Each structure stands twice: as structure tokens, then as C-alpha cells.
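Of the protein chains in this complex, all but one are displayed in their positions.
Here is chain A:
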Amino acid sequence: MNLDVLAGCFASASCAVTQVSTGLIVGMLLFLVASGLSLIFGVLGVVNFAHGAFYMLGAYFAFLCFERTGSFVAALVAGAVGAGIVGVLFERFFMSKVYGRDLLMQLLVCYAAILIFDDLVKILFGAEYKLMGMPESFATAPVEIAGGFIPSYYIFMLGMSLGIGLLLWLGINRTRLGKVIRALAINPQMVGALGINTRLLYAGVFGLGCALAGTAGALAAPVRSLTPGMGLSVLIESFIVTVIGGMGSIPGALAAALLIGLTRAFGAIGFPLFVDGLMFALMGLVLILRPTGLFGARAA
């Protein structure tokens, strides 16, 4: 435990800026993955244990597109759309068969999907590590703010994640479609009775959730190595974020992701041997004080 060093970091503008930016970077990418997970749970009531696989697919779709076109924008779109389409197909052909079934059955379907997607990626792309590479426009020196350094790509990543989060919130809370989706989460029978195609909506929401994970994968592809099975590494942290934020809550996912990011960034300074432990301790604390999570709906 290095509390003196931690206090020194808070007192130093350069250290504080660097570590806060670190927390935001870690947190916002986590938010993209966790918001998809939360959206799917909030509307469909299922826990998508295969969510990490869509993060992986997004990264590989982006990698493939960037290799072919050299366009980073196209790669981002390919990552999001590709993961979204696979998500819709997965929902239609597999997940929809186990709605309302035993949790164990849903878990088995998702686990099977993880194994299949991992093997498909290995067959198509090989087992070796891959990296998309940094787009030329971001291959610049880090930006200096108050003596702290933030890489320009990370500034872009933060902006993108924040923008997507904002669009998602506006879409769900300020549009007619969002209203229908919220109604679907509360009373699907009533939505169906009004002549709205609920199956299409379920598939769409599931696809959107997967597209968010795919976007996170595409944004991570320039700086994180791509390997079959890479989705597992973000899945556990995403679950922690979802639990802390409250299952099904998008604002909760944002708050929890930022909390986790900042905890990790400053934990690395003050508690270097307990960084992962801090995350779980935080989750435990939230569950004790507020079992439904920070933004979770309280049971009636």
C-alpha cells in the first residue's frame, strides 16, 4: 500500500491528469461493452454470457476491413455492423429458443456460441496474435495537459464512446422507438397486442447490444492484440460494471465503468498489489449497501 505516493499523485497536476485520463480510457471502453450487456438484459431479460465473443468479432471485422481498405472509419463501421448482424442471427436462431427457459440452458447456449465463434476466428484468421495498427492520423506524440500526457487516439476513443453513449441515451429516452423498447422491457404482451412486431424488436435490441460490443472491439483493435478467445478478458469486467451500475441501466453502466476505470488508475498508484481486488471489493461494497446496484430499480 503506497498511500503517500497516492496522496502525492493527487497533489501533482501532471499525475492527476494522466491517471484521470487513464481511468476515463479504461472506463469508457468498458462502458461500451457493458452498456450492450445491460441493454440486452434490461429489455430481453437474458444475460448474454457470449457478449465477449461479439467484442472479439467486432475487433476482427474491423481488422479485416482495415487490411482491405486502409480506412479506419470503414473499419469502425464494419466492426459495429458485423457484430450487430451476427448478433441478430444468433438471437433469431439460438437465443430466442431459450427465452424464459432455465438459466443453465441459456448459459449452455452462450458457452457453445463462445467456443464456436472462437474456433471460427481461429480457422479464418489463424491462431497467431494480430494487431490492426494505429491509423496514420493518430500516430502523433501524446497531447500534454498540465504536465500530464494523453495520446491523441485515446482522446478520440473517449469522444467516440461518450458520443455513442449519449446517442444511446437519447435514442432510448427521447424517441418513439425508444419508448416502444422501454415498453417492451416492461410489458411485451401489451406491446404485441398493439400490433408491434416484438420478435423483430427483440432481435433488433439484441443486435444493437452486440453492435455496441463490436464497436468497443473495433476501437480496441489498434491498441489491443487480437487473438481467438480475447472476449473473455473484457467479459468479467463488464459483468462487474453491470452489477455495480444496476442490471439493465445504461446510466448505471456509465457511472460504474468510470468508477472502475478510476479505481484501477489510482489503485495502480496507491494499491499496486490489490488493483483487481479493489474492483471486486467495490462490487461487494455496492452489493451490500445497495443490492440492486447504483442505478438499479428497487424491488417493489
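As a working rule, a contact is a pair of C-beta atoms (placed from the backbone, for glycine too) under 8 Å apart; a residue touches a chain by one contact, two chains touch by 3 or more; residues count from 1.
Everything below uses one rule, namely that contacts and distances are computed from a predicted model.
Going by its UniProt record, the hidden chain of the complex is named "ABC transporter substrate-binding protein" among "assimilatory sulfite reductase (ferredoxin)", "ABC transporter substrate-binding protein", "Carbon-monoxide dehydrogenase small subunit" or "Aspartyl/glutamyl-tRNA(Asn/Gln) amidotransferase subunit C".
Considering the full assembly, A:Y154 is the residue among A:Y154, A:F239 or A:F295 that touches the omitted chain.
Touching the chain that is not shown, out of A:V73, A:L124, A:A139 or A:L287: A:A139 (per the contact rule at the top). Touching the missing chain, out of A:G84, A:P228 or A:G248, is residue A:P228. Taking the whole complex into account, chain A touches the unshown chain at residues 5, 9, 15, 18-19, 21-22, 25-26, 29, 115, 118-119, 122, 126-134, 139, 141-142, 149, 151, 153-154, 220, 222-230, 232-234, 264-265, 267-269, 272-273, 275-276.
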